[in-house]
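Left out: one protein chain. Kept in place: all the others.
First chain written, first letter: the chains are A, B and C, and each begins at residue 1.
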Amino acid sequence: MSLSRTGRRREKRDGRFGTVLVVTGAGILAVVALAVLLGPLFTAWGPNEIDPSAPTLAEPGGAHLFGTDVNGMDVWSRLLYAGRVDLGIAIAAVAVAVVLGSVLGVVAGYFGGWLDDVLMRLTDIFQAFPTFILALAVAALLGSGPVNLTVAIALVNAPAYARLVRAEVRAIRDLTYVDAARTSGASTIGLLWRHVLPNSLTPVRVIAPLNCGWAMLTLAGLSFLGLGIPVPDAEWGAMISLGTGDVVAGRWWTSVPPGIALLVCVLGFSLLGEGLQERADRVRR
Amino acid sequence: MRVLRFVVRRLLQLIPVLLGVVVLTFLLVRVLPGDPIRTILGPNATAADEAAAGARFGLDRPLWQQFTDYLSGLVTGDFGTSIQSGQSVGGEMALRIGPTMELVVLAVAIAMVIATVVGLWSARHANRAGDHGIRVLALVGNSMPEFWLGLVLILVGYAGLGWFPAPSGRVDPDTDLTPITGADALDALLTGNMPALTSSLWHLALPVLTLVIVIVAPLLRSVRASALEVLRSEPYAAAEAHGLPGRLLRRGYLVRAALVRLPSLAALVFGFSIGSTVLVEYVYSWQGFGQWALRGLLYRDYPVVQASVLVIAFCYVVVFLIADVVHAMLDPRVRI
Amino acid sequence: MADSPHFSRRSILQLGGVGAFLLATGACASGSKNNPSSSSSGGAKSSTLKIAVSSYISSWDQDFVGFDLTALMLYKNVFPYMIDYGVKTVGGSKILDTENIMPTFAESFEPDAEQKVWTLKLRKGVKFPSGNELKAADVKWSKDRAFAAQANVAGIYRTIGLTKPEQVVVVDDYTVEFHQEFPSALTRQIQAISLYVFDSVEAKKHATDADPWAKEWFAKNPPTGGYFNVTKATQGQEIELTANDAYPGPDPAKTKTIRISVVPAAANQRLQLQAGDIDIALGANPRDIRDLKKTSGVAVLSAASNSQVAIQMSTTTAPFDDVNVRKALAYATPYEQIIKNVYGGDARPTKSVVPLDMPGYSEKGYPYTYDIDKAKAALAASGRTSISSELVFQTDNDEQQQIAVLVQSEARKAGIELKLTPLDPATLADRRGKKNIPLQITSGQLWVNDVEYMLATSFVQGANLNYANYTNPKIEQIYQQSHTTVDTSARNQLWAQVQDIMAEDVPWVVICQPNFNLPVRESVAGWVQPMDGLARLRYLGTSA
Partner (left out) sequence: MSLLSIENLSVVIGGRVAALSDVSFTVDAGEVVGLVGESGGGKSMVGRAIVGMLPTGSVATGRVGFDGVDVLTMSAERLAHHRGHGAAMCFQNPRGALSPTRTAGRQLLDRLRTHQGMDGERARESAVELFEAVGIRSARRRLGAYPHELSGGMAQRVMISLATGCAPRLLIADEPTTGLDVTLTAEILRQFRHAADTDGRGVLLVSHDINAIAAVCDRIVVLYAGTVVETGPASRVLTAPAHPYTRALLRSVPDLDGRPVVVTPGAMPLLREAPAVCPFAPRCAHAEDDCRTSRPRLAEQGAQWTAACFHPLHDAVEAGQASDVTVGAPARRAAPAARAEPVLVVDDAHVVYKSRFGRGGHHALRGVSLTVAKGERIGVVGESGCGKSTLARLIVGLAKPTSGSVTAARSSLVFQDPIGSLSPRRTVEDAIGEPLRALGVPAAERAGRAAAVLDRMKLDRSILARRPHELSGGQAQRVGIARALVAEPDLIVFDEPTSALDVTVQAQILAVIDEVAADRSHGSVFISHDLATVRGFADRVVVLYLGRIVEEGPVEEVFARPRHPYTRALLSRGVALVRDLEEADATAGCALAARCPFVTDRCRGEDQQLQQYGESRAACWRVPEIGELV
């Protein structure tokens, strides 16, 4: 008789908050994605277009909803175009990290032995490597721009997924249904593809949204140090670094809006991740 | 005894990882485009000067010989001389590790205390308004870019309210702090220099707050989740069914079981914080390890980059080792 | 107690959501700022001057250090220099007088008739803080060390014909002769920035056979014995100087103690200047300076400067090897818009490759103005309708980034499509070494205010700063001739020819010469604008 669901009055509406989190998180992301994709409809200016008539660092209002930045470009339109870069790179980087990590995790987890040790030592090395050094190295090898940043951030995040999937696979590989598949003569590849992999991805599905949030923050951090997207191009981290000097002088509109945009977007991912985590915990119990 | 044998075995396992990091950095930093020598030559230098400077740093020798020299130096604790400053990298690094470690250790410690207290409370009042509020607030903190948060805190804390000292330097020089480890608050404590202690703590306040806000969320979630898992577990229900009083239940059955997973997550968060201190140090002009490593990177100061990456990697793996030992002590099921 | 700047709190309240959210976490302390930390941000003591710089010096060893401007500025004030520039007032502000160089630590420094052998006479009884007397042997040892270091000093000495340590001869305890291979009009200016002397007796105690020049000791120990002594140095944070009473020469230090603190972020320097925590902000950026003009308690000292901003065009890589393409870009550059937007009007347009105020400057050196039609015509003349190329600039240089953006959008109108590439210092140095940068923005000052030195560093074959890879046999020939031309009117004759050639070859797009602006507390006085960019601290005083 499992007493664990005992009558504690304090624990009301168990698990419903999980759905609230997921809905709000997904809602925020949908709004941001829409605003970013339909960006051009809302603004007359291009991301790098200079408005000769407006002075640089013009106050918000009038032709420029959020004023202009130090180069005389419209902050509001850059905010929208930057969203594409940030969201695009974050999601792509996490996707690559998941694929790379999962493959490594399955191979290390299922076969074990020396292969497992070698792969795990490799992921140790990559995980111990500071993010910025890795990002710069990849930026230098592949040339600067969004593609290399995606690869750099993916490389930094892949070890976590490798470890996660490896732990799940090591648990699953001895379960009864895997033995059943073995006795019915399934090939190793078939076994991994149909039985082991699908069931070992549950934790990945939960962690991925959270990871997108962190990937975005890493990207913004790199741009802030000048290692990410080259300055004049629109990217939230770069916009913040461009405007740091001005905030102190009260010209907040160059730096604060991208900060808030980043905050809202990452919060969307975090809420979604937290909600999925809550529901996953409830299902497993 | 057992723990010692486990630590030694794990330390031996470190060697291939650290060796891998050393080799990877050595090659990587030389593959990167960028010439470390030209940046230190004056406006009137000639090709001969460039060659002479290169020779001075041994860059003219074949690659493998440079590597063996570097390794033999490493074994004797000599990290080589910095190209930019001409000083010994070991000396420079020793002065900078203290402040950064102080910042990170303090922030992670505070975040862990907050996460434990609030996490346990939040688990015991699960799915109530307080619990939801705490979780969302922690998530908002975790979603902020730390450099942006630092900037806003300076703006409010220093420029606006004036409660905190200027974001430059770590301690007021007038307090004549004698540096021992480089970690100012620690040195002030060791030398019993009270004014220096208060000054360094006030300087530490905003950067630590910035880091804590960013890293408290994952820790809080882990403590809350494992506490909830314990509260809803069979053993806890069994103890409750045998009428054990609330205080005994919490102290004997909830706390230790809930904190079992905290050490390994704290290690992960520690690694994450080392990365974000580079940004926090920049905003607070902390003159710590992160900025020094980054400057070395931007100027391809080979010895500096190699030393900084090795030290960061070493800290990273040592922290994980400590986490595993603490985890093993907390959880009897783990055999070491 | 300087009240915290009123307007910045107002701007915070303007921040809307974020501000309110954060303010909610702390009560908004109205009234004057009660800064609890016991830091000495109290009223500036009359005898202490606080200066903020952007980075800590990388080493105390002037010979073996890398190219670090903060360090070079500090050495100028803490090492005993034999001779230095005088001071003259131009248009209300004091600047260093490059034509009037006088002995400071030394007694005299005069050339022979042919201006080939220069004799340095030392004052008697001048002591280093260690007690050892400053003698000719110290001068000889110091210069031998400079030659061994193969760094800045060795590089400059080559332009005035000093290439071997043997050319420095000790005559007696207080006299040293410098035998140049050829006479040069630049000797006084070059010796002014290179003739510093170490306490060789003290230094030799720390020399070892592995480290003959005591590099390790020099790097670690702050020197003493200049116009100031270094009394305290907290690594990475702050350096304290106190006036050196043993300085025998004219204009001794006006302020007793100077504290130099490291504040990398320009925004923080501005905040501290407003709050009175610092007296001089050396690292503020143009936008901050424009705002600080309106702040109470702060004055902005401005003076003409010989610092030039230009775009160097690689004359060896297509399409800029064609002079017409170079002319097209020269016509397409929005000079007035840059001066207005980037420098807020606080920069002088310049009409020659030779900087304004440099002897020999002529209006005809750079006859190009912003004219899109002429740009298109020039491009057409080169047989092309549109070209695309890459404009490189330094990642952490705000002004260069803004200039690049303006040039890019204007050049596009003339059919010149430019991709902007910010480079970190190491990659920039590497690509300059490989000479594969088509266009790059450069900004900087020449150490010596003389066209011969300008040619030596930027326009002759193999010159280190010749990023345009520009060579012209006529220019080379003039440069050789200038070595031996000492008479000023003859030299000006040569410089006119140089500028005529440059007007034709146009290797650079010369944009402007931004004025030097230094935000200081009102109480600060005595600032002398340095032609070589290295501030002389002994003239500075504070009346607060």
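As a working rule, a residue touches a chain if its C-beta (ideal position, glycine included) is under 8 Å from a C-beta of that chain, and two chains touch if they have at least 3 such contacts.
All values reported here derive from a predicted model rather than from experimental measurement.
The chain we do not see here touches A, B in the full complex.
Among the residues A:Val103, A:Leu122, A:Ala167 or A:Ala186, only A:Ala186 touches the chain that is left out of the figure.
Along subunit B, the points of touch with the absent chain fall at residues 234-245, 248, 252-253, 256-257, 260, 330-333.
Looking at subunit A, the residues touching the absent chain are 1-3, 5-9, 11, 14, 175-177, 179-187, 190, 194-195, 198-199.
Note that in this section only the chains that are shown with their structure count from here on.
More C-beta pairs touch across the B-C interface than across any other pair of chains. Here the CA centre of subunit A is 44 Å from the CA centre of subunit C. Centroids built from CA atoms put subunit B at 22 Å from subunit A. Contacts with at least two other chains are made by residues 8, 12, 18, 265, 267-268, 271, 424, 427 of subunit C.
Within subunit B, contacts with two or more other chains are made by residues 32-34, 151-152, 155, 159, 282-283. Interface of subunit C with subunit A (complex): residues 7-8, 10-12, 14-15, 17-18, 265-268, 270-271, 285, 287-288, 291, 341, 395-396, 398, 401-402, 404-406, 408-409, 420-422, 424, 427. Touching subunit C in their complex are the following residues of subunit A: 48-50, 55-57, 70-73, 140, 226, 230-232, 244-252, 256, 259-260.
Touching subunit C in their complex are the following residues of subunit B: 32-36, 38-49, 52-53, 82-88, 91, 95-96, 151-175, 179, 195, 198-199, 202-203, 282-283, 285, 287, 291, 298-300.
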